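These notes are about the structure you will find just below.
A single protein chain has been removed from this complex, and every other one stays in its place.
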Amino acid sequence: ADDKPAVAYDLGGRNDKSFNEGAFMGAEKFKADTGIAFKDFEIQNDGQREQALRKFAEAGFSPIVAVGYSYEQALKKVAAEFPNTHFAIIDMVVEAPNVASIVFKEQEGSYLVGVLAALASKTDKVGFVGGMDIPLIRRFACGYVGGVKATKSGAEVFQNMTGTTGEAWSDPAKGGELAKSQFDRGADVVYHAAGGTGIGVLQAAADAGKLGIGVDSNQNGLHPGKVLTSMLKRVDVATYNVFKAGQDGAFKPGVTVLGLAEGGVGWALDDNNKALITPEMKAAVDKAEADIKAGTVKVHDYMSDSACPY
Amino acid sequence: MSGPSRELPRWVDIGLIPFVNLSAAFLVTGLVFLAIGESPVDSVIIMLNGAFGYGTGLGYTLFYTTNFIFTGLAFAVAFHAGLFNIGAEGQAYLGGLGVALVCLSLGFLPMVIIIPLAIIAAALFGAAWAFIPAYLQAKRGSHVVITTIMFNFIASALMIYLLVNVLSPKGSMNPETRTFDPNAHLPLIHDVLAGLGMAVARSPLNLSFIWALVCAVAVWLLLWHTTLGYQLRVLGANPSAAAYAGMKPQRLIVIAMMISGGLAGFLALNEIMGASNRLLLQFTAGYGFVGIAVALMGRSHPFGIVLSALLFGALYQGGADLSFEKPTITRDMIVVVQGLIILFAGALEHMFRPQIARFFASSWFKAKEA
Amino acid sequence: MEWLDLFAQIFGSAIRVSVPLLFACLAGLYSERAGVFDIGLEGKMLVGAFAAGTVAALTGSAWAGLIAAILASVFFALIHGFASITHRGNQIVSGVAINFIAAGLTAQLGETWFDIGGQTPQLPNDARFMGHAWPFAAELRGVPVIGQIYSQILSGQNILVYMAFLAVPITWWLLYRTRFGLRLRAVGENPAAVDTAGISVPAMRYAAVTCCGVLCGFGGAYLAIAQGASFIENMTAGKGFIALAALIFAKWRPIPAMWACLLFGVLEAVANRLQGVPITGIGEVPVQLMQAVPYILTVFLLAGFIGHAVAPKAGGVPYVKEK
């Protein structure tokens, strides 16, 4: 069959500087590498998820990458209707013979930036601003706290969630306010896992002369010198791999878990933040990374028991 | 004694003027298309094809139409009673809660029992949410426009709370309920027709479409063929006359708003019980507000409402296809078009009337003198 | 001592949060006091925010952004005026239309022009209104009460914050001490009286909706280029409606409008701050409840349980001379 890959983004949209943008970058890279064009679609409301997937399938696209756990129900339905089309979903497990599920060990990446945050903090107080309050984001938070506490056991971590609905992903003003309230309480580094809302968090950090930590994509460049690092969640790699497998006729259904060892998560070091990362910090985070890969340090997965032991 | 000289012919009033208003809205829309560098003509073709050109598209069009019939009727009933209910959004939201509670808790019952129960629940919950603003308007004179706006927001907060903290299964990422048992799914039209040996394309179009048409007829009968409807219309046209005639305005206000809220609640039958089969956040997606435009376009008459709901349904579905085909056009464009229609067909409905009236007055004269 | 700090922090946050509410609320005040109801505050702020974000990004100037925001918002205000003053359309319907058009158009144009998900580009600091610390703010931070108020609340805000609070006495003065205000209030109470006094009712009402547009423009600019650093789709997120609630809560008067906005601001700041923190005796208050409080309060007020809000008499009714 001729190769017609497609991506359906989540509500944040293709250019959210974060999660969805990762998928877009992966698809773009695939296009650049192979010359094969792809089609993508930004939904505007929940009702369109099913319609978008069905339209892609009807038009003969395959593989189709659904970006985000919210596609679960829609994908279940549509995948059953189109058994010969290949689908992939990110951040969620959908069990169907024609669906590949890709999930990440966000806790591991978050642990690493937690280590960096603890070392960079002068006040021994750091913050976390989540987007929508869901188990997935708690998993980020928990890994982060783990990293901080492992580095400075006395450090304090403030946690805020922006909201409980989809809008929590796109409310930068609120994100900024939450970050400021954490700065007021003494925090000097704040990590966000809040999609578009996080733009406000990083902005507030930059405005206040504190440090932010980006998420998903490399956000170091948003405020050079003001973003300590970014927790990378390689949605781009995942998307690329799905497309590539589709091209090679090697589509593999089932669950793929991408952690540190698999290169699915990590932290970003580039020109924008290299002045912020001291050699000691780099050494510490490299060690933590090695420990996790080796299995000597196990980062707790919040979603395994809905609890965070740190 | 002269005849009805100031009157415009009826077809002008309910046909030509809305058509002219609509054309103005589409004209401006065309300009917006040009402004973003898209051909309006191409876009219209894509939209028409998307809305009517193939089975699934038509199914979606009618699916959206169903929503608009419900919210349009909801607005119209209150409007005839002189009440401006812009709370359909919240009432529909609560209607969803009613439907979900029935479907979640009674999913083991046979479908023939669940469906009427869900209809009742949708109406009751929607009506209950309309009751408070109605009561406050009737007894305390708080303006229903403002209170229903406030109640939209309160409904939203309440539903978020319930979905996040009470209704969503543990460990789930989305604040939404589990999927209902199959018995509690409204049959999809394509499944029903398949059962009858007719193959039509898949779409979320479901039995609530029929229910919407039934409601339209029922509203028509209610308003123009029952004493209650008569009283509601008197209340709307001349509240003092209603008091003079011994009607109970306070009670009528509450009744009108509750009927309105109940109709809005039916939106949930289509969206929740028919399409998504689970209760989710913000499923009302602005349909309640668009209902105002639908009703105004349809001159607050059920049959007009069905037609204008079809127009808005086509716009929705055609717009979805358009944004799918043309990456530069987002769904927001459809929001713009809706806004323009509301503006021209609603707020500016009198703009072209004097000119049209003058035209007819003059040709009237000519005909008379000839 | 610590609770004083907490108080200062919450209040500082409340001020930042209440600024867009205050702009929109005063905007609505001009319009509604003149008898033109406006539920399109939300939409006008949104186009203001979009214009500000766009122009500030293109020119690199915050002031150019502000002017653009005002112009765009006034344009939409004039559409509302055209429908409800010139053509005597239904003001509620017109407001709904404005909100729809604004929401759709900003997102679509943002997407068309910038292609970054309906946003405008991230602004550098010198294209924004930045806060400036007042002299000795840092030094006085430790001084209880006065120092805290000075350094954490008064100092360090951006210029639009000061403008918002300055707009309150100005509005009061205009409304109650000038010819313009007298006529504006009269036209919202009895337009026929204004008409027979030889004053043009449409002109007064257009002037009022223009004021409304200007202030909504300020509110939008604040969101996009002062508090935030770009326009983001639907970034007003219901603030226009909270402002409307505040306006009713203030019974359409400027000084109480400020208190109402601050009250709603404090509610949000407290909600942000207390998130997830159980309160002794009550347990954890759901954030949703906190978010709904402004609306619930307004309903209570409208129901006459806390005072009584009487709208301007001619509000919402088009003025028809030859009936």
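In order of appearance the chains are A, B and C, and numbering begins at 1 in each one.
Methods note: a contact is a pair of C-beta atoms (placed from the backbone, for glycine too) under 8 Å apart; a residue touches a chain by one contact, two chains touch by 3 or more.
The criterion applied here is as follows: contacts and distances are computed from a predicted model.
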item	value
"NADH-quinone oxidoreductase subunit L", "ABC transporter ATP-binding protein", "Phosphate-specific transport system accessory protein PhoU" or "Dihydroorotate dehydrogenase electron transfer subunit" - which is the UniProt name of the missing chain	"ABC transporter ATP-binding protein"
Partner chains on view for the chain not depicted	B, C
Absent-chain contact - pick from C:H87, C:R128, C:R183 or C:R205	C:R183
Residue, one of C:L6, C:I199, C:L274 or C:V317, that touches the chain absent here	C:I199
Positions on chain B where the hidden chain makes contact	1-7, 221, 225-227, 230-231, 233-234, 237-238, 240-241, 243-247
Missing-partner contacts on chain C, residue numbers	176-183, 185-186, 189-190, 192-200, 313, 321-322
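Note that in this section only the chains that are shown with their structure count from here on.
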item	value
Chain pair whose interface holds the most contacting C-beta pairs	B-C
Far-end chain from chain C, centres as C-alpha averages	A
Between chain A and chain C, centroid-to-centroid distance (C-alpha), Å	35
Approximate Å spacing (C-alpha centroids) for the pair chain A, chain B	39
Shared interface positions of chain A, touching two or more other chains	42, 164
Of all residues in chain B, the ones touching two or more other chains	160-161, 164, 330, 332
List of chain C residues in touch with chain B within their complex	39, 79, 82-84, 87-94, 96-109, 111-112, 118, 238, 241, 244-245, 248, 286, 288-289, 291-292, 295-296, 298-299, 302-304, 311
Contact set on chain B toward chain C in their complex	32, 36-37, 84, 86, 132, 136, 140-143, 145-147, 149-151, 153-154, 157-158, 160-161, 164-165, 289, 292-293, 296, 328-330, 332-340, 342-343, 346-351
Residue ranges of chain B touching chain A (in the complex, touch as defined)	56, 60, 160-161, 164, 170-175, 179, 202, 204, 271, 275-276, 278, 280-283, 285, 320, 323-324, 327, 330-332
